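This structure is in structure tokens; I'll ask about it shortly.
Missing here: one protein chain of the complex. Every other protein chain is in place.
Note that the chains are named A, B and C in the order they appear, and that numbering of residues resets to 1 at the start of each chain.
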Amino acid sequence: MSTRRNFIKQAGAAGALSVLPFSKLYSQPATNRQTPSRWADGSRLVVSVSMQFEAGGQPDHAESPFPQNMIKGYRDLPATTWYEYGYKEGIPRMLDNWDKLGIKVTSHMVGTAVLRHPQLAKEIVDRGHEAAAHGMNWSSQYNLSYEEEKKFIKDGADAIQQVTGITPVGYNANWLRRGENTLKILQELGFIYHIDDLSRDEPFVIQVNEKDFAVVPYTLRCNDILLIEGKNFSADQFVAQVKMEFDQLYTESNSRRRQLSISFHDRIGGTPQLVKAAHDIIRYIQQHDGVRFKRKDEIARMILKDKTAVRE
Amino acid sequence: MSTRRNFIKQAGAAGALSVLPFSKLYSQPATNRQTPSRWADGSRLVVSVSMQFEAGGQPDHAESPFPQNMIKGYRDLPATTWYEYGYKEGIPRMLDNWDKLGIKVTSHMVGTAVLRHPQLAKEIVDRGHEAAAHGMNWSSQYNLSYEEEKKFIKDGADAIQQVTGITPVGYNANWLRRGENTLKILQELGFIYHIDDLSRDEPFVIQVNEKDFAVVPYTLRCNDILLIEGKNFSADQFVAQVKMEFDQLYTESNSRRRQLSISFHDRIGGTPQLVKAAHDIIRYIQQHDGVRFKRKDEIARMILKDKTAVRE
Amino acid sequence: MSTRRNFIKQAGAAGALSVLPFSKLYSQPATNRQTPSRWADGSRLVVSVSMQFEAGGQPDHAESPFPQNMIKGYRDLPATTWYEYGYKEGIPRMLDNWDKLGIKVTSHMVGTAVLRHPQLAKEIVDRGHEAAAHGMNWSSQYNLSYEEEKKFIKDGADAIQQVTGITPVGYNANWLRRGENTLKILQELGFIYHIDDLSRDEPFVIQVNEKDFAVVPYTLRCNDILLIEGKNFSADQFVAQVKMEFDQLYTESNSRRRQLSISFHDRIGGTPQLVKAAHDIIRYIQQHDGVRFKRKDEIARMILKDKTAVRE
Partner (left out) sequence: MSTRRNFIKQAGAAGALSVLPFSKLYSQPATNRQTPSRWADGSRLVVSVSMQFEAGGQPDHAESPFPQNMIKGYRDLPATTWYEYGYKEGIPRMLDNWDKLGIKVTSHMVGTAVLRHPQLAKEIVDRGHEAAAHGMNWSSQYNLSYEEEKKFIKDGADAIQQVTGITPVGYNANWLRRGENTLKILQELGFIYHIDDLSRDEPFVIQVNEKDFAVVPYTLRCNDILLIEGKNFSADQFVAQVKMEFDQLYTESNSRRRQLSISFHDRIGGTPQLVKAAHDIIRYIQQHDGVRFKRKDEIARMILKDKTAVRE
């Protein structure tokens, strides 16, 4: 009832679209699913676990389970002890759990947290886990100028390097909120991947400053902050949901390579109930053939060398 | 203790009711349940599954799982990748699931989403599913003038027709919020049904512009946006609740024909955990006799021809 | 380290307490649990189910599952259909369920809802359930003057009487929020009980206008509005929680008589998933000896005649 010409005119008039032939406004055809069925290491499904190290670096009156209703000028002392739990109990407990399970994880570390708890940061690395960067402070960076942001990222990376001896190659912005310059800066500073992307269930390669850069997607669905800290999920619901996530990805990985991402934070994922949850989830996953637990730097290096990787 | 006369006087005086004999202020006696026990196709229960195609068409700063606290003037980059997931992973995964399960679904498509991802929109239709209309943009229409709204609906329908070759006959307004003119416009434009109604567990027929128009009721109870995006429900709770919904409707359908509606959205229902959930729910339903999965256009056509349909 | 004299002085100085000997500031010693172990009807546990009849009587823009963000001056049409569900599907489905289960329930009815759907109100009574009062309109009464409130209560009761032929003897205020005059007015108008009290797990007797008046406590813990409408609980969680509530009360009722209250609302408790939930809960309860399902007027009459009732 309307010709193509009319349609394009209408669409343009609606102001929502420029008058272009139908084409990829986004770079990747959505249904392009012709990739090999195995990763370079022979696995069909890689599992990436995060152990975020932030506690001790939080600002005053950071979000916590306590009501945000204090009179100005007073310190929230119980909230501070809630954060302390992250380095006094949370990280040590998780470290023991990873050893028991025989897996290595990635720890994005806030610079100030690392400087306040250097022994713990070093222990994470000494026990075989990846130290990755998470900014100098626990604060937004999307609103910084190019120079400010570069310094913000570099200071955090330097803190990790000084304390652990490792130069981080991966990045995670506060609340995933990178700015327009973030990826360029990361490429300039020698980083090889970032995780602030939720668009795919597999790692992929993008062009930044005309060079390859890896994206190792993060998760909100299997993430303790969104599900547990808000008290919406009990620990057993977390187990049930992540198992269902795995089941489907594992089925898909029969014909197509896939990635599962699971994320824990020191003061939340390090509680007894969630360490038990992580234990049960990972033991369940480990009963399946063709699955590999990998650090994100390993995934990034693997995908950057892979000519068949999804590229955007 | 009060006469009928007094009562009516009081009721009128309360300003809440006009002085009328007791009668149907609403058109349908609530307890009229004398209809045949089988649909025209011989089934006792029809199940209608939605796969909403919206991602890519969302406005800046559309609702997402991220905190809505950004400084003005900056783009929410991780939220954008959350939406990208809808067309890069969500719809393709759901399409494979429907094939595996052997069912056809209805996809209400936002016009701008269709134009940005035409191949995907076309693939939905090519694989046997219904392309239905969901407005030109991801925005409210209840506050538009008659002319604006007519153009808004027509542009969206035209986009679908241009891209998929199919003229949509069904409509869904943003957040179900039609305005006072919406149904008239839909009738004028040749639509045969809408879904923005939660009043019954079966399709029914209303009069619009003095002609029949079908209502195929939608759902909030078996809908991934309300239950999952808000992080209130884990995926296993979704399975449990929809099974209970089915159990009761199936029992009722022994003596009265019924409809179950289930709704998924690209970026939510297309996640591994919810595709697993949908799989488990649908396999459970398929074990029961007398149940048919139908596209909403099929349901609308069936009910419009049915002299015994509920009419309002 | 402080004498009693000092202590009393301090307590008084703190302004929180008058200088009184320790005594019952509230009228009932909290640990007085010496009552007979069986109710007058021989049961150890009475179960009272509510089926609130409100839909159709709601004000414009009453709370609903839809976001409360509409531009002023427009009607929320899908929310209206959500309420319509209450009388088109909800009440009829629940009525069938009560028959199947062989129980009688109490229906607190908003006056305007009764006048808009008189046949349905009458059917509730004809099928053996109690019609109780819930105010003339769906609105607060705690802020009305004595005269206004008396008219508000009486108009609602009259509406029920006119439509069903039954003079209601029980009352429930909007959101349980009675005012300082409510009980006096109810006593004056001939009511024998109210439910707007959560203080006990058994009915009890209070003095109003120097005469006995029954309190049949209501519930928030086994109430579909708080648990289900907010999307915090799935239907299977509702079942699990109410069963645990019953289990404990049943255990207690071995030595002490108890009451369990469960509440459903037309548009929420009348959905298939919650009718299935109610069915499973009630079948579970019915497997236990010594339990009676009773209308609230029956409970009130029983307790008013019982010399051993808890009295405040």
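Definition applied: a residue touches a chain if its C-beta (ideal position, glycine included) is under 8 Å from a C-beta of that chain, and two chains touch if they have at least 3 such contacts.
As the structure is a prediction and not an experimental result, all values here were calculated from the model.
**Q** Over the full complex, note down every shown chain the hidden chain is touching.
**A** By the stated touch criterion, the chain not on view contacts A, C.
**Q** Going by the contact rule already stated, which one of C:Y74, C:Y142 or C:Y284 would touch the omitted chain in the full complex?
**A** C:Y142
**Q** Which listed residue (C:L249, C:I268, C:I281 or C:A309) would be found touching the missing chain in the intact complex?
**A** Of these options, the touching residue for the absent chain is C:L249.
**Q** Would you indicate which residue among C:W39, C:W98, C:F238 or C:F293 is in contact with the undisplayed chain?
**A** With C:W39, C:W98, C:F238 or C:F293 as choices, the missing chain is touched by C:F238.
**Q** Identify the residues of chain A touching the omitted chain, counting contacts across the whole complex.
**A** The list for chain A reads 56, 65-67, 70-71, 74-78, 81-82, 84-85, 87-89, 91-93, 111-112, 115-120, 123, 136-137, 151, 154-155, 158-159, 161-163, 167, 190, 231-232, 234-237, 271-273, 275-277, 279.
**Q** Take the complete complex as the reference. Which residues in chain C touch the chain that isn't displayed?
**A** Interface residues of chain C facing the absent chain: 1-2, 4, 6-7, 10-11, 14, 16-17, 22, 25-26, 28-31, 33, 140, 142-143, 175-180, 196-201, 217, 220-221, 226-227, 230, 232-233, 237-238, 240-242, 244-249, 252.
Simple rule for what comes next: only the chains that are shown with their structure count from here on.
**Q** Can you give the rotation angle that fits chain A onto its twin chain B by Cα atoms, in degrees and rounded to the nearest 5?
**A** It is a rotation of 90 degrees, to the nearest 5.
**Q** Approximately how many whole Å separate the CA-defined centres of chain B and chain C?
**A** 34
**Q** Note the residues in chain B that touch 2 or more other chains, in rising order.
**A** Each of 232, 237 in chain B touches at least two other chains.
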